[in-house]
Each structure stands twice: as C-alpha cells, then as structure tokens.
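Before I ask anything, let me first share the structure, which is written out below as structure tokens.
The complex appears here minus one protein chain, its other protein chains still in place.
And now, chain A:
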C-alpha cells in the first residue's frame, strides 16, 4: 500500500473517512460511499425499532466498508461510555469515534466530559478517535490520555463553513504524534484539500457529500481533494511572497 494512513497499527489506503448521516436514501448512500473510496465509515447508535430493519448494517457488510461507531448525541462521559460499550457489542469492534457535545445549537465538544470519557474508554481497551475542538491544548491532552487519533473540527458539524482557524489546525498537526483527522465543517472539495495541506493525516466528512445535490459526484470530488491536498503537503509549496516574481527570464526585446 502506497502512503497508507495508519491508525492504531491498522493501515488504510484511503485518507477519507466518510460518515453515513444525512443521506436521502440507502441507495444514494451506497453510491456515495463507493465513489468516495472510503474504507471506514461512521455509524450512530440508536434505539432499535421493534421489527425494524438493519439497513446500514447490511450495506456495510455488502460493501466491505468497516463501521466506525460513534457516540453522537451524547452529552456526558457516562452516556458516551455506555454507548461505546453497546457499539462494541453490536458491531464487534473496539474502535469508537468519541463525541461528547455540549449543546444542540453548536454541537461543540464538551472538553471536560470528552477527556473523562476518553480516559475511561482507553482504560477499557477501546481504540478512541476523539472528535475535538480546534484547540491544540485539548488535542495534546487527548493524545496524553491515549487516544489513537485526534479529530479537530474545521467548523461546527453540518455548517459547511470549512476550516475557520487554519493556524490552530496547523499547530495541532505540527506537534501531534498520533494521526490528526479533520472532522466536521467541510463544505466542498477545496476544504478537504486545505485540511490535508495544513498537515492533517485524513479527513472525515458526511453532510458535505450526503446533502450535496449530487452526492456521488461530490464523494468523488472529496476523494480527489484529499488526494490532491496530501500530494501538495508532501510536495512542499513555494514560500509566499509580497511582490511578483517572474517565472520567465528577462524581457523579449532586451
């Protein structure tokens, strides 16, 4: 595998992790997931309906994409820990996207509950990928308690506002010793490319694809955006200059 993403010793060929939320239909979701090239996709845990289907479970099984259960909707460490334990039981994976938010309006991570839950889950043998604020101090703390990846937001979930604090994301990337996954806020392919150019190891997105007018096409765009950004980050961009610098030598009539 060329330039794999490695999280907790597991290799992925794709640096795009897709979420399954927001899709209009299971068919549209399946097409988008395949077009994105993702190998890992998030699912939420909710009460099972009596006589309900197992649609998303069957879809992942069929497509060979691994589920990454999340704790979306949890407001406390206790709630997140129980949800993670149930996800491990239901999906037979000890990987968890840890999400503990403070309120419905911002869906921003609650730092205190997040660190508490991360510590408990790491102790219980989970591979914790923590959804976090774009805060370098908090990202370091999550790394210290044993998270396998830190996943700072670009902007609040579902806003499509892109990366509001590029400097903070760059700082998080520059000193992290675990993979950094830009999670939340991506609106279009250039946002995904920018995340990778800033030094992120991967991008996680859902709404930007599933709520696009043409999810399958946007999924392909995101895939290309992530790949382009990764190549650019490795290629080493030119320094920014104040004044122009000609790329052609001299003038034709001199």
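What we mean here is this: a contact is a pair of C-beta atoms (placed from the backbone, for glycine too) under 8 Å apart; a residue touches a chain by one contact, two chains touch by 3 or more; residues count from 1.
We take it that contacts and distances are computed from a predicted model.
For the chain of the complex excluded from view, the name given in UniProt is "Sulfur carrier protein" [choices: "Sulfur carrier protein", "Electron transfer flavoprotein alpha subunit apoprotein", "Amino acid/amide ABC transporter membrane protein 1, HAAT family" or "Sarcosine oxidase subunit gamma"].
Considering the whole complex, the residue from A:8, A:34 or A:56 that touches the absent chain is A:56.
The chain omitted from view is touched by exactly one of A:19, A:37, A:109 or A:136, namely A:19. Contact with the undisplayed chain is limited, among A:47, A:237 or A:251, to A:47.
When the missing chain is restored to the complex, the residue among A:37, A:69, A:109 or A:185 that touches it is A:69. Within the complete assembly, residues 19-23, 29, 42-48, 50-57, 67-70, 72, 82-83, 85-91, 97, 99, 206 of chain A touch the chain that is not shown.
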